[in-house]
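Omission of a single protein chain aside, the complex is shown with its protein chains in their original locations.
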Amino acid sequence: MIDKNISSCATAVADIKDGDTVMIGGFGEAGSPIELIHALIDHGAKDLTVINNNTGSGRVGLAALIENNQVAKMICSYPRTANSLVFPELYRNNKIQLELVPQGTLAERIRAGGAGVPAFYTKTSVGTPLAKGKEIRNFDGHDYVMERSLKADFALIKAKCADRYGNLIFNKTARNFAPIMAMAATNTLVQVNQVVALGDINPEHVVTPGIFVNRIIEVANPQQESQLVKDGVVYPPMNKVAGE
Amino acid sequence: MIDKNISSCATAVADIKDGDTVMIGGFGEAGSPIELIHALIDHGAKDLTVINNNTGSGRVGLAALIENNQVAKMICSYPRTANSLVFPELYRNNKIQLELVPQGTLAERIRAGGAGVPAFYTKTSVGTPLAKGKEIRNFDGHDYVMERSLKADFALIKAKCADRYGNLIFNKTARNFAPIMAMAATNTLVQVNQVVALGDINPEHVVTPGIFVNRIIEVANPQQESQLVKDGVVYPPMNKVAGE
Amino acid sequence: MNQSVSKAAQENAKNAKPERDMQQVGWNREQMAKRCAQDIEDGSYVNLGIGIPEKVAQYVPDGREVIYHTENGLLGMGTAPSEDELDPDLINAGKKPVTAIPGASYFHHGDSFAMIRGNHIDVCVLGAMQVSAKGDLANWSTGAADAIPAVGGAMDLVAGVKTIYIITQHTTKNGEAKILPECTFPLTGQGVVSRIYSDLAVIDVTAQGLVLTELAPEVSFEYVQARTGVELINALG
Partner (left out) sequence: MNQSVSKAAQENAKNAKPERDMQQVGWNREQMAKRCAQDIEDGSYVNLGIGIPEKVAQYVPDGREVIYHTENGLLGMGTAPSEDELDPDLINAGKKPVTAIPGASYFHHGDSFAMIRGNHIDVCVLGAMQVSAKGDLANWSTGAADAIPAVGGAMDLVAGVKTIYIITQHTTKNGEAKILPECTFPLTGQGVVSRIYSDLAVIDVTAQGLVLTELAPEVSFEYVQARTGVELINALG
């Protein structure tokens, strides 16, 4: 019998190893799997390569994972945002690597990783510093840059609903990178607001078919990143310096 | 104001020119836009390159378009099926060209055409006659073949519902090639069973966003290819030889 | 897959041509499918080819939940429909009417073959015209000049699915070997086959060569070897 439900985020992330590549869903806070990220902080795996569009904000979620020195390298398109404090400081001090990728190329590299395409060509970044060192090739009179696919050992994503097969639906623009990351990771871990019965999701409405999902963890009332940042929350709490 | 509704299939296909490339949706009869194809037969554009997974069956729809000598070249994965009579005879007599493409490569080439990717690499067909003359390249110890994208001047597809923006939903496995063909064609013509009001399709359930659709034609009760074949229908009727 | 064999094939497969018994020897079609079904694990995502492979679904042992993929855009394919359920828009890759189980999902061809190409399907069971000692598969064309070439999704499946099982008669109707040192027909894929379920035996493709791991009842290793174009390793003796 297929039942991808896992009892806790801690159990779900338990086999993430030092040095693994981890894709983390979300665009800003929309779709950010805060509870799974915090479980990964508790778990402690280090030297991770993390793929996310940004680098988190405040001192929770992805930013906290970075602050906790678990991330050796970020692959992202926009590492600085409002309330992004952790990454810029580490980056300026050469304590974290950055592979900067245009957002659409990042998405397509992930999609290619999931679709069994090792490399593809795109016009994006031709003639810019981000094409440096990459193969340029002319097709039909236009220059394109060759980009390699991205895969991951784990994907940590958030969805609205799942059934026990792992079929997923999302909420509005929180969908963003999750469906393609689910395709590109060996192990896809999904925190969902609600687990529903098999058949409750109309087969026409499934966004991510269960074949791309390995573990489901129901987190009925997930925390909201912006609220945590507003409240000055620091994760893990012990990282908070006395007197702060 | 945006209203992509067109009054008739005849009007919708009127600007298809001799020599155009036309993608036609459907996998067998599921999703085959019979009424649009018949309008194209009435219209008469010739020397077409047609992209479809098959070559039609009986003497209606795509098979009839081929029989009517409008197709110079087929790009498809499986040109012979049960009740496929027209193509094999023309092919054996060198009256039609065939570019045979593995089904998944066909799909990915179309998707690439729609996604602005001029070429990509795939393992499919490596070491087989279908890779002949194509670039083979090794990534991470495995050989891949380079495949070019496919685009079209027109796509003729069938959907279940549309709104005036051109947002589409499909019925079951009749979805097949339609969403990617809609992306890859300059002009996407869609026959739909029902046109609904704006907002009647849940934004979470839209399969093909309206940006990929140019013209909608409501065909409330489309003909079913298998029924036509069973009934011995020939299109256009005048092609039926006396005494048949 | 077209399992018929051309004149060219008959002339090429010269390795072993004992007379084929008219009487039933070894497993019949149902039994081959049943034997293969034993190796479909609980929780697998499986794509079944047209013909005998389709029958595998009927024989998966009780207690195992298996999800069937059909490359025309459905995960969670069910059994054939009743008259009432029949919908010409709900078909399988063989263009036959099917049903969808609770927990199914529909998607377009691009996404469907991303599943295949991206190594997400666990097992694909296909028929064969020829299999080589290295696991090369030929099952789409005899290479005959007058044939209408047609490949469908076969090349994508063998290139992308994690494990490829072959169900095939051990020899052609005329008794020629289908398991050969090299395929003489055009390939579907190189080194893609993991295991062969024939009417006579179960044979694994390994780095050491073809290993016979199981014999049909009342069939001897020698009987199988005599009908095989390459030397088999006998794991039973």
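In order of appearance the chains are A, B and C, and numbering begins at 1 in each one.
The working rule: a contact is a pair of C-beta atoms (placed from the backbone, for glycine too) under 8 Å apart; a residue touches a chain by one contact, two chains touch by 3 or more.
Predicted model only: the values in this text are computed from it and were never measured.
Within the entire complex, contacts from the absent chain reach the displayed chains A, B. Considering the full assembly, A:R111 is the residue among A:R59, A:R111, A:R164 or A:R215 that touches the omitted chain. Of the candidate positions B:P88, B:G116 or B:P129, contact with the hidden chain is made by B:G116. Across the entire complex, the residue among B:D15, B:E204 or B:D231 in touch with the chain not shown is B:E204.
Set against the missing chain, the residues A:I66, A:C161, A:A185 or A:V207 yield one that touches it, A:V207.
Residues of chain B in contact with the chain left out of this view: 1-2, 111, 113-117, 163-165, 167, 183, 198-199, 201, 203-204, 206, 209-212. Counting the whole complex, the residues of chain A in touch with the unshown chain are 27-31, 53, 77-82, 87-88, 91-92, 98, 100-108, 110-111, 122-130, 170-180, 207, 224, 226.
The criterion applied here is as follows: only the chains that are shown with their structure count from here on.
Work out the mean CA point of chain B and of chain C, and you get 29 Å between them. Rounded to whole angstrom units, the spacing between the C-alpha centres of chain A and chain C is 38. The multi-chain contact residues of chain B, meaning those touching 2 or more other chains, are 108, 122-123, 170, 172, 207.
Those residues of chain C in touch with two or more other chains are numbered 74, 100, 106-107, 113-114, 116-117, 160.
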